[in-house]
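Omission of a single protein chain aside, the complex is shown with its protein chains in their original locations.
And now, chain A:
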Amino acid sequence: MSLHATGLRLAYGQRTIVDIPELHLEPGRITCLVGPNGCGKSTLLKALGGLLRPARGEIRLDARPLADWAPKALARRLASLPQSPSAPDDIRVSQLVGHGRYPHQGLLGGATARDLEVVDWALGATSIGHLRERRFATLSGGERQRVWLAMTLAQQAEILLLDEPTTYMDMGHQVELLELLAELHRRHGRTIVMVLHDLNQACQYADRLLAMRDGRILADGTPDEVVDSALTERLFGLPTERIDREIGGRRVPCCLPLPPARPEPPNPPAHLPAIQRPSANRNATRHRQPQIRNPA
């Protein structure tokens, strides 16, 4: 019950995006991928979900390469939520969440009582039960994101791969969603791998941080071990001050950005005369000087 990548190279066409010699994701943990835009974290997540075939190397789930899994069987084990997916406008929320049951259904069988039960649970878990009959097009960005998560949950896979699940959400909903994921992890032993933009949120919720830059993993470990100013400078070119907080008996680092050290403006070279500004006073007097013409 673990994902294991070896000799992994991911590419779009000729351009290599990700190059990772070895990566092992243990079951039952929350792993966060952090890094600057374009560092390959979404690409890595896609490959882990079997949505992108590696250019080289392979990824195995339970010692079996992802490509050898039957698609539905894989979808029952592993659920991916891509970044900002789209849905038809007239679809209802409950219908969309119900699509998450596809890997559990036969071709002809409709929704069973069990399917309805799971959809209800997923709607409740993401606290969107009141939206079930709404049309998807009428929802706000944050609500939509929760509908997508509910659909992913309805898949009932033990491994969840989420690409920026908190996009479009306000701070309250972000924390609510991350708490929900933490709860799924604690109570149901779900393995969660997600891309998060906010390093501090990642520190708070992750058991393990994978810091990526230019398609490589720069740091790998618990947030307490790997996060410091040196890391943020290498990742984002941003010096930070690390402040430790105690959350649930765990030491959680929190990075506050420092203003980048701004070099002093250079002094003018000594041999140049200081710029002399004409004083406003003199200016004024000169202009006001009456033009006296000597009468000849």
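One rule holds in what follows: a contact is a pair of C-beta atoms (placed from the backbone, for glycine too) under 8 Å apart; a residue touches a chain by one contact, two chains touch by 3 or more; residues count from 1.
Following the convention adopted for this analysis, contacts and distances are computed from a predicted model.
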Considering only the chain that is not displayed, what protein name does its UniProt record carry among "Hydrogenase maturation factor", "Dihydroxyacetone kinase subunit L", "ABC-type transporter, integral membrane subunit" or "Peptide/nickel transport system ATP-binding protein"? "ABC-type transporter, integral membrane subunit"
Would you mind spotting which of A:21, A:65, A:88 or A:141 touches the chain that isn't drawn? A:88
Among A:13, A:110, A:172 or A:259, which one touches the chain that has been omitted from the display? A:110
Mind listing the chain A residues that contact the chain we can't see here? 46, 49-51, 70-76, 79-82, 85-88, 90-92, 95, 99-100, 102-103, 107-108, 110, 112-114, 116-117, 155
